[in-house]
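Dropping the structure in here first, questions after.
The complex appears here minus one protein chain, its other protein chains still in place.
Let's turn to subunit A:
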Amino acid sequence: MSTPPRETIQKQIQQDWANREYIEVITGSIKKITDFLNSFDMSCRSRLATLNEKLTSLERKIDYLEACVTKGETLT
């Protein structure tokens, strides 16, 4: 294989830099998306936990009230 002229190689290397920059940009964006997804996950978990807590509390209240108003038999 004959060595291509210097300029061609330099151009190829420049092209390589450009390609790798492109890859970096895409990688960086994917990284940003993962970061976003992670914080979205955290935020959702936090809110869902709050919601879950409220629902649990309401359920327990209903249980209590149901017990208060019934005399032995359960509401269906």
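Here, contacts are C-beta pairs under 8 Å (C-beta built on N, C-alpha and C of every residue); 3 or more make two chains touch, one makes a residue touch a chain; residues count from 1.
Quick note on the criterion: contacts and distances are computed from a predicted model.
Remark: of the listed names "Vacuolar protein sorting-associated protein 29", "Large ribosomal subunit protein uL29m", "Cytoplasmic FMR1-interacting protein" or "Heat shock 70 kDa protein 14", the one matching the undisplayed chain in UniProt is "Cytoplasmic FMR1-interacting protein". Although one chain is not displayed, subunit A still touches it through residues 3, 6-7, 9-14, 16-18, 20-21, 23-25, 27-43, 45-46, 49-50, 52-54, 56-57, 60-61, 64, 67-68, 71-72.
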